[in-house]
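The complex appears here minus one protein chain, its other protein chains still in place.
Let's look at subunit A:
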Amino acid sequence: MTSLATYRRSVLHAAHLPVYDFLAPSFIQIPRASRVRYISTTRKLAAIPDQSSNTPNPGQSASSNAPSLKKPLTQAQREFLSQAFRVNQAGELAATLIYIAQTPPIVASHPHLRPLMKHMYDQEAGHLETFNTLLAKHRVRPTAMYPIWTIAASALGWGTAIMGREAAMACTEAVETEIGGHYNEQLRVLVDMVEQMEESGEEVGNELKELMSTIRRIRDEELEHLDHAVENEAKQAQPYELLTGIIKAGCRGAIWISERV
């Protein structure tokens, strides 16, 4: 496993690109400070049931714990969660539409890519479904820019697909890099939130734990798409830097707007 990781890193270094190894799928164990942090949080989360099963034994500690478990989420926490849900739904909507728009031109010129495009689209559609359900369940307002993102994402997908396979893959690479980084930021905030709640003696509910594991899974799948894009010569796109630069900037702008409106 480590040899694979080092091989990967050397390949990435050879291609002279920024090493986003913190974005790599979780099954690749790259020794890094931030990695260690993620691993430690999963361990901590896994340890929570043990703690709660130990504490009820002395009756008084269970009763003293009970009121602190039922604290309402703070305004800032609810704002963060609403923003995160809204942005994630908008992002998955855009990703789904990009793949829908890319598929016909790409498959027409490169039929061997049909299974890959279908696989990536199916995963994105699953993510969108997940966030649609979560938004409706938790009463979070969808972004008001919904129609605009629909048009923009379809145009981006179609436009890059017309430019050829490499450009389409560069588009996927740029988008998934931004999305993966964004999910990582969200996870970092969620981990901090959970740590704070644990420090103040609150029990972390299943809602938050499930949300964290959902975001982890989705992030890993997004980064898998990033790998597929790089395997399919995303780096050969002309002009690579300009194209990915513009798309990345657009993604960041869209994330910024979707968090607010």
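A few remarks follow.
Going forward, a residue touches a chain if its C-beta (ideal position, glycine included) is under 8 Å from a C-beta of that chain, and two chains touch if they have at least 3 such contacts; residues count from 1.
By our rule, contacts and distances are computed from a predicted model.
For the chain that is left out, the UniProt protein name among "cyclin-dependent kinase", "Prefoldin subunit 5", "Ubiquitin-like-conjugating enzyme ATG10" or "Ubiquinone biosynthesis protein" is "Ubiquinone biosynthesis protein".
Per the touch definition above, the residue from A:L73, A:A125, A:A152 or A:I257 contacting the chain not shown is A:L73.
From the options A:L135, A:A170 or A:L187, the residue with contact to the chain not on display is A:L135. The omitted chain makes contact with subunit A at the following residues, 70-73, 75-79, 81-82, 85, 89, 104-105, 108-109, 132-133, 135-136, 138-142, 144, 146-147, 158, 162, 205-207.
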